[in-house]
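Would you mind keeping the following structure in view while I ask a few things?
All protein chains of the complex are present and in place, except for one that has been dropped.
Chain nomenclature is as follows: A, B and C, assigned in order of appearance, with residue numbering initiated at 1 for each chain independently.
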Amino acid sequence: MEQAAGEVRERVQASFDRQGLMAHLGARISHIGPGEVHIELPSRPEVTQQHGYFHAGATSSIADSAGGYAAFTLFPERTSVLTVEFKINLLAPAEGDRLRAIGSVIKPGRTLTICRLEVFALTGDQRTLIATGQQTLIQIESRPER
Amino acid sequence: MEQAAGEVRERVQASFDRQGLMAHLGARISHIGPGEVHIELPSRPEVTQQHGYFHAGATSSIADSAGGYAAFTLFPERTSVLTVEFKINLLAPAEGDRLRAIGSVIKPGRTLTICRLEVFALTGDQRTLIATGQQTLIQIESRPER
Amino acid sequence: MEQAAGEVRERVQASFDRQGLMAHLGARISHIGPGEVHIELPSRPEVTQQHGYFHAGATSSIADSAGGYAAFTLFPERTSVLTVEFKINLLAPAEGDRLRAIGSVIKPGRTLTICRLEVFALTGDQRTLIATGQQTLIQIESRPER
Partner (left out) sequence: MEQAAGEVRERVQASFDRQGLMAHLGARISHIGPGEVHIELPSRPEVTQQHGYFHAGATSSIADSAGGYAAFTLFPERTSVLTVEFKINLLAPAEGDRLRAIGSVIKPGRTLTICRLEVFALTGDQRTLIATGQQTLIQIESRPER
């Protein structure tokens, strides 16, 4: 898989590291390509819904971050990204060793960028698509990240 | 506000208590009415995005659970609820002392139930709508909750 | 119901009259308020799906226009409105003498405006909510309308 430029990868990783939620869930970035970012989330009791599967909120959280950073890889310096909206279909019970969310840019733009969101459940060699979505993001003048 | 029947409130609360994610985020149910459930989430570094606001994933997680349980209050015993899909618009930076997600049933149904999702940021007396969404849920034969 | 200013109503009506699709479907504006527009569509064989109900596409078309013009009532002169995206749930078979789509602004903004979309089926005195949706619109510098 193609890697994004080093400077871009650093910018994405640094921003991700400031997302308290991602660390708290136990998520980490596993790939940063131009217009595509992967985020993985291991199975833990802390991310479940009432039947023991991954909670739709956990699935959505990593999908939202993956899409946001996929867009961010294409943004110029000194800009920031915010989610305008997203829609996600939960296709199958989210069970497995871990989830992998893939955010990929469908349509970049100076103001708005549209991403596809896909989440797979991974167990050993097996990969099941468990959620698919679509997201709209906006590029804004950078505000200081804290 | 109208309360749901005691048996319903117990059923919702018991299911909520099995959602590892809600406890891990620090969320709690603050109201269970017939067709309407509120969930609150205090501000903590563990639920933030890169600018220090509530992460869209945290906002979506409590919105998804609030809508799911709003539907569940209208379901018969020995059934369970799963999210089919939801769509959410993030309207404003989610900052405040806490978030309150309100899930309310727009259209109940034997198979599918449609909910409105609203999330407010609360600081002292001030209440700001920071997200609004729509959700489709499906009623299924109960599977044992673990 | 509150009416929008005369100048605004004229601007909305003039733009609506340039929408070839609305005339072709037989739709007309029935109300223009500040941040809220109603569009009505009588039942005709030309707007049906395979069971004789209103087609989801017809329902969506008037919902999209109602939301777009609801946003447009709040825009300054020499700007134009485009739909970024919308999501709609079809809640019940769309049958009746006519449909009424109500677009109303949830959150106005300089760049993006978010609207609620509701569509009712009307037969005599009876009114049934048959679709509900959410829409994101963008304000752009006016391009000449043709």
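For this structure, a couple of remarks:
Definition applied: a contact is a pair of C-beta atoms (placed from the backbone, for glycine too) under 8 Å apart; a residue touches a chain by one contact, two chains touch by 3 or more.
What you are looking at is a predicted structure, and each value in this text was computed from that prediction instead of being measured.
Shown chains touched by the missing chain in the whole complex: A, B, C. Within the complete assembly, C:Val84 is the residue of C:Ala71, C:Val84, C:Val105 or C:Val119 that touches the hidden chain. Where subunit C meets the missing chain, the touching residues are 15-16, 18-25, 44-52, 55-58, 60-62, 64-65, 68, 80, 82-90, 143, 145-146.
Residues of subunit B that touch the chain left out of view are 84-85, 87, 111-112, 134, 136, 138.
Those residues of subunit A that touch the chain absent from the view are 87, 89, 91-92, 106-107, 114, 116, 129, 132-134, 136.
Keep in mind that, in the parts below, only the chains that are shown with their structure count from here on.
Among the remaining chains, the Cα-based centre furthest from that of subunit C is the centre of A.
Counting partners per residue, subunit C has 87, 134, 136 as the residues that reach two or more other chains.
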